[in-house]
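All protein chains of the complex are present and in place, except for one that has been dropped.
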Amino acid sequence: MTTNALLEVNNLTVEIPTRRGTLIPVNEVSFNIDRGEIVGVVGESGAGKSITGSAIIGLLDPPARIAGGSVTLQGKLISDMNENQLRDIRGKRIGTVFQDPLTSLDPLMSIGNQLSETAMAHLNIGRDQAREKALQALIDVGIPAAESRLDAYPHEFSGGMRQRVVIALALIGDPELIIADEPTTALDVSVQAQVLMLLKRLCKERNTGVMLITHDMGVIAETTDRVVVLYAGRVAEIGDTRQVLTAAIHPYTQGLVGATPNPTNLANSQERLNQIPGTMPGLLSMPAGCPFHPRCSEVMEVCKTTLPTLSQRENSTIACHLGAEAKT
Amino acid sequence: MFAYIIRRFFQGALVLGIVGFIAFSMFRFIGDPYENILGQDATVLDRQALEERLGLNKPIAIQYLKFLGNAMQGEFGVSYRNGIPVSEMIAQRLPATIELAIVSALFALFLGVLLGVYTAINRDGFLANFIMTTSLIGVSLPTFLIGILLIWVFAVELNVLPSFGRGETVEIWGWKTGLATASGLKSIILPAITLGLYQMTLVMRLVRSEMLEVLRTDYIRFARARGLTRRAINFGHALKNTLLPVITIIGIQLGQIIAFAIITETVFQWPGVGLLFINAVNFVDVPIMATYLLLVGSLFVVINLVVDLLYVVIDPRLRLDGTEAR
Amino acid sequence: MNESLVTVQALTRVFDVSKPWLNRVLAREKRQTLTAVDSVDFSIERGSTYALVGESGSGKSTIAKMLVGLLSPTSGRVHIDGVDLANASAADISSTRKRIHMIFQDPYASLNPRWRVRDIVGEPIDAFMNVSATERAKKVDELLEKVGLSTKDGAKFPHEFSGGQRQRIGIARALASDPEFIVCDEPTSALDVSVQAQVLNLMRDLQRDLGLTYLFITHDLAVVRYMADHVGVLYLGRLIESAPRQQLFDSPAHPYTQMLIDAAPRVDGFGRDHEAVDGEIPDPISPPSGCHFHPRCKQRIDQCNQQVPTVQHADDRSVSCLLHSQGLNL
Amino acid sequence: MSDSRWLRWWQSDVMWSWRRSPVAIVSTAVFFALAFAAIFAPLVAPYTPFDPSSLNLMDGFTAPGETGMGSGNKYWLGTDDQGRDIFSAILYGMRLSLFIGVMAVTLAAILGISLGLIAGYFGGWIDAVIMRIADIQLTFPSILVAMLIFGVARGLTPPELRDQMAVWVLIISIGLSDWVQFARTVRSSAMVESRKEYVQAARLIGRSPMIILRKHLLPNVMSPVLVIATISLALAIILEATLSFLGVGAPPTKPSLGTLIRIGQDFLFAGEWWIILFPSLTLLVLALSVNLLGDWLRDVLNPKLR
Partner (left out) sequence: MTRKTLSAAVLFALAAQGVMTAAQAETLRWARAGDSLTLDPHAQNEGPTHTLAHQIYEPLLHRDMSASVIPALATEWAPTEDPTVWRFKLREGVKFHNGEDFTADDVVFSLERAMKPTSAMKELLSSVASVTKVDDFTVDITTDGPNPLMPSNLTNLFIMDSGWTTDNDSAEPQDIANGGDNFAAKNTNGTGAFQLVSRVVDEKTILKANDAYWGKDEFPLEVSEIVFTPIQSAATRVAALLSGEVDFIQDVPVQDLARVGGTDSLKIVNAAQNRTIFFGLNSGDEDLTSDNVEGKNPFSDVRVRQAMNMAINRDAIQRVVMRDQSSPTGVIMPPFVNGWTEALDAYPAVDVAGAKALMAEAGYGDGFSVVLNCPNDRYINDEAICQAAVGMFAQIGITVNLDAKPKAQHFPLIQNRTTDFYMLGWGVPTFDSEYIFNFLVHSTTDELGSWNGTRNSNPDWDAKIVSLASETDLDKRNATIKAIWDGVQAETLYLPIHNQVLNWGMNKSVNFDVQPEDQPHFKFLTFTK
């Protein structure tokens, strides 16, 4: 593990005690993000990607809680901070963008006030300064006629503009890290492209690290530098994006890439899509051994009994017996 | 926005028209006005004279219009019981009821919102659960019993608060108020608690459940993610959004407060319109009963209009054209 | 060329989105309408898949609803196997209805949570077929197996299934009345990619086995490429381009189609910088004049903001864009 | 088969949450115990307080545990001013109160659910008309509605039938004053549900609105109805008591819990505390258990709070 990383997530484990037993939606997840780096976290629903994001900023909904592992931000442990300490991290050092821009904004407060309230919470500035800061933030995210839009309410914006406002809110405290949880899922394709480009540009300009949570392999490919593939709460594969997507080692990553339709690749158009059989196991019915083994096309006996550990291979880190066996 | 208010206004007028019709029907069908007015030894001639005078020989529609016309001019007839014009009696009694209703409503609102917010924020706390459970006692006993118990404890046994009446009243700009004297203030405590307790519980539970829902919304989560303080989140964002649906209910509840004042006023001998009404019911004093109904209907309409305006003030989504779904 | 099973001619649907009467009077406003679907023509060959692609507000779901009879068109016609749904006799409508079904978008909302799976799947049988209880049960079992579920699943409730399995239940229900034509309204947009692949494959298998005709509605161009034989692109209620799949992707004629293809994220588009499109989809209540796309179009010419482009046909392609007003030359 | 159904029911989320909530268990137990005692009052009660010929006036005001002066009978909870055994009167009164409450809520629920479903599903002017009626109904606070209906109905019924009619008049007046809540809730759920695709699927195959309303929508709008019904039951019982206080409740010869309390309050200062205490406690416990159940149900059945 690099010690000078912006964010280090180490063996992070989240538990949800329920009546039918304790769920472990995030299980010993480790990865890190450097300054200015965009790291994608990809996986199907239930893979634990959003919960990982929430756990990092301490926003887990009770009864979910961090049960193990650590999160450090620039060498400072933040996973055991209390709510008051976390408040200085959130918004100030880690900005957040949620999926649905409409529901992320308080419908009863003008966006100017929402922006300046956030600025005042972190920057130790007065009302007038905060308002200026808010205006600048709106200009930065490309809201046209920003000055006149400061006193507008969320419902007066279009979907894409709203998400720009949310990004402005995430960036107003000049954070070192942005956690963007499916930021474009609710948007139209044409707008999605705009928003992703904006996010990419702003973060590169400010040298901000980004954790981009998405289920869309296309978005991963086009936007991120590195990718973390999650399956059933565990890391399946981590590596350079191009490496992972073009030469995936983990059968799950392979399957995921293969199942994603590609609009430009007409070569295999009349073929069947590469489907992974079955569905992701429920958190209560986690199979023994490798969680992916019931769906794996290359399943081996060892997979059914032993949990594979993460190991470094070529440019990726993967958790699979397949590669490990070949290596040994 | 303007259209919205006009529409609500017409709706209110329609409501009043119907309430008026019910009130009018009471004149016609509840109790025999001849009997009530003339007594049993009336002659046929007497009856005809009365019929002429009251216009009872005209078609019903005309009678109704006449009734409405009179009502609009504040002309509600004369009490059968003591011959005083109803408008005068109501005007004399209304301040007492309005003061009681407002104090109860403020008590219910203030404490209800406070406790509602508290129990929502500390959802699983011991004290919050305790408040939630004990508050149910307030709605599990009939109002009159609570009133009698309060009198028993605070007036008879402890002898600290008055058991009846408004205490000293003074007139301020033609409004007879009990809120400006010490004895008046002391007198209003027990009735206001009796009347407001139920509504307080209701408001509290409503605020709690709405607040719990609001606290789960994305924008609260996002507000936390922005690192806002707990206070800014709970009061700057959550409470405001909570109050939106609560306001409507409170509007309706104010109407209920005025109606339930009937019981409180009876128990505490509070000289308001509720007491007047219940006496009128016993005496079949139809003019007073009908006027009371119209009054409650009008108050309700006005309250709802105010609530609607409040809604528009709070919710920017309604400010544009007021056509947004409600 | 195969005969058409479904023909849609000048299909138009206008919604009245006016404010209440009093508001209009006071604000001196006119009635407001939203033309959700504007003179759309297309036809679907028997046994093929026609995909309608469009972003939000394009009118694709409205077309779907009109085709299955959930909405009636404001004007224009829908012929299904020669039967005009608007003017046919009751008996014809009933027998035609039986031949149409629909697969819905949301696998959670499309199944009644209080019903057992066998009742959900069997409902069309109850509605259309007069069969005994045992026959019905047998038929339901067959359907469940056909879509890859177990017959035991019939006794369960929808919440006991995952999203993909629910969508299979929805497909089983759609097949229950032995329809020929199925309207698929974004059937996989709520599913994960791996499950999406399963469902899409299943649908293609079923099409092959049962000779089904699909109208496939989606916003995802990538999915279209796997499913469709012919693609229509909608923008603000207008069908701006219609072409066989291969041709559409190879040589999109309309700038909007080009933009859509460009904007769709690609698994192989590493670090790609998009030529990001300007603006967003306009308010459909007051769409731009002329060609609706002109304010965002990078290739617009002077007339675009005044002149509504006419549809130009060539072979089995059509496009409505002023760039091609002299006929399609590709 | 039925075994597994029981098992599944027992293991369902609601039942699981029930087993975990001491408040829910206790209030269920208390409510059912009271309801059971009320339903089987004629078997449980030692005396028949509704039969005037069985009363011995000389037993009046017997203190709890004492023997009556007239008959020499022993009364556990004492007697009231008419020599009525308080314990038996509570059982019979509770039976009456519960009957009135349950029937009134049923009436309100049937009315409210039907109108709410129709308004929510059809929308448009039908919705507008129904909801305006509801608005107007709300203008009249429940207690006034009940008093009005009670007054009119009493005027219309022949005096010799009034005692029997009083109960039904109460049911109708309380029921009619309470339907709006049901209608509003059902309407908003029905509006949400009827936009869902399963309803479209049913419309698609030509199912009639009646079938869609009954088979598809109704089961899906029932959980909030259950919560409202529970709380309304408590409200109806209290409202009946309140009406009794105003003299428009159950007749004194066949007293409900509320009438018993109304009678009892006359003797509060006189030292005959048992006449008001025991009926009040019963009412409190009854209403409290129903309210607590409603509270718990609301939390359990509200998916937004899960």
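Order as written gives the chain letters A, B, C and D; numbering starts at 1 within each chain.
Heads up, the rule we're going with is that a contact is a pair of C-beta atoms (placed from the backbone, for glycine too) under 8 Å apart; a residue touches a chain by one contact, two chains touch by 3 or more.
The model shown is predicted, which means the values in this text are computed figures rather than measured ones.
The chain we do not see here touches B, D in the full complex. Set against the missing chain, the residues B:Tyr118, B:Trp152 or B:Trp175 yield one that touches it, B:Trp152.
The hidden chain makes contact, of the residues B:Ser140, B:Thr266 or B:Asn304, with B:Thr266. The hidden chain makes contact, of the residues D:Gln82, D:Ser177 or D:Thr230, with D:Gln82. For the options B:Ala223, B:Leu276 or B:Val307, the residue in contact with the chain missing from this view is B:Leu276. Residues touching the missing chain, restricted to chain B, are 35, 37-41, 53, 77-85, 89, 92, 148, 151-152, 155-156, 159, 162-166, 266-269, 271, 275-276, 279, 281-284 (touch as defined at the top). Interface with the hidden chain, as seen from chain D, comprises residues 51-55, 57-58, 60-61, 70, 81-83, 158-160, 162-163, 247, 251-253, 265-272.
One rule holds in what follows: only the chains that are shown with their structure count from here on.
Separating the centre of chain B from that of chain D, both taken as means of CA atoms, is a distance of 24 Å.
Mean C-alpha positions place chain B and chain C at a centre distance of 54 Å.
Against chain B, the residues of chain A that register as touching in their complex are 57, 59, 83, 86-92, 96, 98, 100, 103-110, 117-118, 121-122, 153, 155, 166, 169-170, 173. On the chain D side of its complex with chain B, the touching residues are 23, 132, 135-136, 138-144, 147-148, 151-152, 155, 234-235, 238, 241-242, 245-247, 258, 261-262, 265, 268-269, 276, 280, 283-284, 286-288, 291-292, 295, 298, 302, 304-305.
Put simply, chain A touches chain C in their complex at residues 44-45, 158-161, 188-194, 196-197, 215-219, 221-222, 241-242, 245-246, 255-266, 269, 272-277, 279-280.
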